[in-house]
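A single protein chain has been omitted; all remaining protein chains appear in their positions.
And then subunit A:
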Amino acid sequence: MTDSKYFTTTKKGEIFELKAELNSDKKEKKKEAVKKVIASMTVGKDVSALFPDVVNCMQTDNLELKKLVYLYLMNYAKSQPDMAIMAVNTFVKDCEDPNPLIRALAVRTMGCIRVDKITEYLCEPLRKCLKDEDPYVRKTAAVCVAKLHDINAQLVEDQGFLDTLKDLISDSNPMVVANAVAALSEIAESHPNSNLLDLNPQTINKLLTALNECTEWGQIFILDCLANYTPRDDRESQSICERVTPRLSHANSAVVLSAVKVLMKFMEMLPKDLDYYGTLLKKLAPPLVTLLSAEPELQYVALRNINLIVQRRPEILKHEMKVFFVKYNDPIYVKLEKLDIMIRLASQANIAQVLAELKEYATEVDVDFVRKAVRAIGRCAIKVEQSAERCVSTLLDLIQTKVNYVVQEAIVVIKDIFRKYPNKYESVIATLCENLDSLDEPEARAAMIWIVGEYAERIDNADELLESFLEGFHDESTQVQLQLLTAIVKLFLKKPTETQELVQQVLSLATQDSDNPDLRDRGYIYWRLLSTDPVAAKEVVLAEKPLISEETDLIEPTLLEELICHIGTLASVYHKPPSAFVEGSRGVQHKRLPGSAGSGESVESPDPGAAATETPPAVIPSQGDLLGDLLNLDLTPTTTTGPPPPTTSGMQMGAMDLLSGGLDSLLGGDIGGNPAMGAAFGAAPATMPASFNAPGSGGLDDLFDLGGGVGMPMGALNPPKAVWLPAMKAKGLEISGVFVRRAGVIQMEMTLTNKAMSVMTDFAIQFNRNSFGLAPAGPLQILTPLSPNQSIEPLNNLQVAVKNNIDVFYFSCQYPISMLFVEDGKMERQVFLATWKDIPNDNESQFQIKDCHLNSDAASNKLQSSNIFTIAKRTVEGQDMLYQSMKLTNGIWVLAELRVQAGNPNYTVSSVALAIGPIINQNGFENGFTNQAL
């Protein structure tokens, strides 16, 4: 008798029959019935109506039957939560069973039943199982914590399971360690800042020991966890690498790739002149090659990863070209990936071999593969200049085959070759023109039209050719239409006499008959240009084009760095950061390589400019933390820290509002007041050219300090810059900056770093309308174009838009409110008193500043230098009360009362603002302190 018969029952009234069988007295019949139920469940039939009957079978000695019932429960408990409770008792009982396998089974299954009421009962058994004497039960319980966390995170925290889980990392059994690590890693992922997996040298040591002893899967969990650790120095990094390298010989590809991930990451910290660094590089190549003899699916994953590794460290596999040659029976996905890597590894030394192979591939059957092979030939031409001629002749041979898609693909790449080597291969244009009629894909048509337009003067019948395209103008895709428009305008500028009619025709087609806004706009622009100033039109349309770069479709460096941290995972297969395909909070943290080498630095040449790009890591310290740190720096920490009094929540709300610009409406008409920032901008450009010539980053800093020093005689404060616009979001442009107030002027200092491949130019800046009417006093002046990996220092900003030749980028940044206090903020005593009384109590708010170990006089002095003026002081019951005033740039007065109690590091501030609601924020005050703290 076999079980396959269970799949075939399709009778009507089946449920009834099953119900009868489930309640049968005979054990065998019962078991048969449960099997039928499971089979129906598998194929997607709804058998939830049998819930009570199946659950009744749970109390049994037969383990096989028990497992089947559990399987049913896991599937349907959610739909019948009330009935599911019936099962709880059995679970609880099973958790006490003398047989460890049954204890584990019970705790494992219970964790899979996602019903709140059951979860409550799970806690006690789970706690016991986590401390069970049997490792099998402990390892199951460890995973169960992760399950419970998925259902009810709060409960796990409240019950203290996380601590127990952390203890399991020191368990004597390697498998328990591995599962605990896996569970903790997953929980930590949904709490990015929790520091749950508190990795320190001791735990790392434990993990490395367990690594040698646990199963292949456990090794993967541990290695993946290790990859998140950042060693303190190169020595630690090296010792971990040494203990991880033996894993490269494991038969399991996942162990190998995870080990590669750890090594790739930790290698960043090793000095390049170290012997060990070279040894490590050599050790990495063979295992990567061996991965290519695994099953095709694994090969595919390996190849996607090798693609990343080759981009980051081309030296590892540069001699291994041959292993990436395509085999006849490789699946198509492996073939395509191999092709990609071949091009990346192509160099002058191996180009002959590569070309011979590519030519072979271009005659294969699979259309995608052939296309990619043809394109690869073109890319070789662009990459290895010496081979360009041979590549072009190979492409011409392929065009002769007249295979439609081969021809089209060849034309697309030839266009790029023309752009890379202008005035060299134009002799082939005639051959290309012969194939004009066979082109039916937009990309190829557009490429051909581009060629015709670009070389119109050398093609006698260019006007006829373009005219023939024009006939079906409205049926073409936008790409072709745009290209056609441009090409005809080019043609007109080159041969104005014969083509006037043609250009008028295309302009009217583009502007009057098309509803595509891009096309229309481009049409109008050309029209205006041609009608007002033909000379200027010529300069614009026929301008010399910049050469295209050698490597195309390289992954952007910051993304590449992140993907290297995700080697082996889906992110590395998709070549996308996890946030692009994972929902919710998981995996949203951006991982980065550790940076002794600096993030933006290219691998081979550590140029001096690289140091300058060493901007703070992606972690943007929140304003609060930063300020807290600075305060501690200044003030000697005392042991007497009083209990922190509760902060009034009302105040925090106010502070939030102010920063988010919600005050716009409150402030109304006052926005017009534009604080003078002119001086800052006036000074900034003066220092800039000099700093560009400065050899290294040190020079830049010095110069900058100088500039700052002049502006601010009382000791320049240089608060650290925060990253405002990460390079990932802005096509390679990274902006970090800070606000300072110097000599009565608000300055925004920005560091722009170019982490992209191409040069950036044409910078401009603009601010959104904001509460205090900040606006740039001068245009953004960046004199030199920003070449890759270069960064510029000084510049002085909220919502900001920065534009360059690539795109417009938007970001927002906070500015400390203390910037906005003006120097003439001292109010007359009488006026103060009167105003204080006049202001309704609603306008008042209170908050506390913690851990400030200054006496009232010192505090008052410090605040004064931030333009917060003390008007009066009085002492009541050992408390000093300071009455203070300040004025904002938009003319609003703010009055405050600061209570300082000797010995209590916490200050209480009550503040009122004139005529408007409760403002002034903690931030302002704290800033006042901090500004002076340094």
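Quick note on the criterion: contacts are C-beta pairs under 8 Å (C-beta built on N, C-alpha and C of every residue); 3 or more make two chains touch, one makes a residue touch a chain; residues count from 1.
As a convention for this text, contacts and distances are computed from a predicted model.
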Undisplayed chain, where the name is taken from the UniProt record, one of "MHD domain-containing protein", "Eukaryotic translation initiation factor 3 subunit I", "Autophagy protein 5" or "Bardet-Biedl syndrome 12": "MHD domain-containing protein"
Option from A:Ser24, A:Asn212, A:Ser531 or A:Ser549 whose C-beta touches the chain left out: A:Asn212
Among A:Lys67, A:Lys93, A:Lys424 or A:Arg829, residue touching the chain not depicted: A:Lys67
Residue of A:Leu184, A:Leu529, A:Ala571 or A:Leu593 touching the missing chain in the full complex: A:Ala571
Residues belonging to subunit A that touch the chain removed from view: 2-4, 6-7, 35, 38-39, 42-44, 61-64, 67-68, 70-71, 75, 98-102, 104, 108, 111-112, 114, 134-137, 139-140, 143-144, 146-147, 150, 173-176, 179, 182, 186, 212-217, 220-221, 224, 243, 245-247, 249-254, 256-258, 286-287, 289-290, 293, 295-298, 300-302, 322, 327, 331-333, 363, 368, 566, 568-574, 578, 581-583, 586-587
